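Left out: one protein chain. Kept in place: all the others.
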């Protein structure tokens, strides 16, 4: 079990190798001190900074994965999971993998995730992220999803592609009846074309955008953070009915 | 495996007992027709309405659970799951259960969910929902969470209570170091008091509100739905560091 | 000067004729009582309800104008006024008038407003609203704006029409160099077409949507109102530069 060191202002350092000293911008912590420390105990750096030792969670490692393509934010992953009720029994197909952020997250929740990525550089990146997160049930394929998916009876096909409507036939073939198709697109014309091109094999369910508004909460200074609400993408949902 | 009948405009009927005729507002479907029909096939009611037979997903049953208290919406469950990275290895404690909506959803994703509910009527309601969803790993307790939780080393404690700050000590005792505490409150003064009362055993992480904006997408009629964006609650996150 | 009667819970009644008794759902107030009462004084209805006498403001009358077409909400009128700096010296052309809500509001702020409405029924409705609000500087025309505007050198042309791009040439002819064109459309494809069809005579400035979020503020019950944020329309702004 890896250890994580946390400062009182929430800076986190994951220790991957306990035989080496850990160098941080808060000073150096000796390998020996790290090795002896149990969760809940305090260790000090050579500059006197205190760290609490904790067990890292999946989310701590997840936040450190490598990013090549633009990453889907957690708020949007949340709607995908909840809108279609992804769970321990779910089989997921996604295309394209991008940086693997969505696929890696879903692999920790679902039974199996099959991820298709045509670009070699992204494929290599996702492979590294899978290894880093030690995922066994995320099957990555360096293939063009437009040529079709190898799997059948999936619970959901998730498309994060510039032209998701080009994969409707392939998605249908690999979905069980009652299975979902989700498309994630940054622009409205993509949303419009995707929904327009759904044929009667699918029932269109909804299109939503998730806005996360962060608040500053500090004594009487309670207000929405002024720095921003950005835009990531729109999520469209449909369901195979034939 | 239960069957689900879907109309082309997305009305869904779950068949719980295949030995009985199904009566719907689209007419009656004979038990025998339902029994013979395989997923993907069409059955007709006595009024001629066509239904496609599909396998129901967890989400179809989930959307039918009974509601006594106000239910936490899916958009907010999504942020809880993603912000703390809930997954197949997670152990969750929640108080109070309310209608069990949050606990039931998380039980399909996590290893174990312990849910505390002081009110007898809510407790009975949640029990029914657990049975309906056939959940084995959601342990429901008709106890006052203020007297403490029986479990140790949980990954997260989720509070959906009018005065969440009253449970900080109890939560701390049951969380592993590095574990999360989440509070869900409808009003800003509750958020302020909760964050104010976090002591140095916790690092405060963030407070967010999730706004889901649904769009109408139909040919050139592409616009945000005019009917609404409501308000449910604010989610505050902190982490045990000592 | 008309009088307005206000209850302590903000129900307002404008007295148009002081020689008549006023009948309200809070009882009847005698004409004589109304006549004698000065601003700030209390009058009582025959059921004992108290009303404070006040001078009505323009906004009190404005909120009572007749609505035939869907009315542009105040939040959107606000952005039009501020984004282009409408003021006492501004000359405005608008098409179509709709219910006259925008034109009437702007007439109270600007030097002159010319309003074009092709539909006879809307034209009659706006005429009634102009009379009700006693506006002298709102010139209403029952004409097809596509045939061109009679005016020259306007500061702004505001289009609230299904196909605003069809009026770009007419608008240009009636705008001074440096003048603004504003288009108000409910759907994104309309916004896209309008912006696409702006030629180099115009500089495109921006497209915005205004969301007004109302809050409930009552002791510790401080939270966004749960009933809604709707959608009205998108505002696109451009400027004549040639």
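Chains here go by letter, A, B and C, matching the order in which they are written, and residues are numbered from 1 within each.
The rule we apply is simple: contacts are C-beta pairs under 8 Å (C-beta built on N, C-alpha and C of every residue); 3 or more make two chains touch, one makes a residue touch a chain.
Being a predicted model, the structure only gives us computed values, none of them experimental.
Note that the undisplayed chain, when the full complex is considered, contacts A, B, C. Among C:24, C:52 or C:70, only C:52 touches the chain left out of the display.
Subunit B residues in contact with the hidden partner, per the touch definition given at the top, are 188-189, 192.
Listed here are the subunit A residues that touch the chain not shown: 186-190, 209, 220-232. Contacts to the hidden chain, counted on subunit C, fall at residues 4, 6, 8-10, 39-40, 52-60, 62, 74-75, 77-79, 81-89, 105, 108-109, 155, 176-180, 188, 191-192, 195-196, 200, 203-215, 217-219, 222, 234, 236, 239-242.
In this section, only the chains that are shown with their structure count from here on.
The rotation relating subunit A to subunit C, fitted on Cα atoms, amounts to 180°, rounded to the nearest 5.
The mean-CA centres of subunit B and subunit C are about 44 angstrom from one another, to the nearest whole unit. For the pair subunit A and subunit C, the distance between C-alpha centroids works out to 46 Å.
In terms of their C-alpha centroids, the spacing between subunit A and subunit B amounts to 20 Å. Residues of subunit B in contact with two or more other chains: 188, 209, 222.
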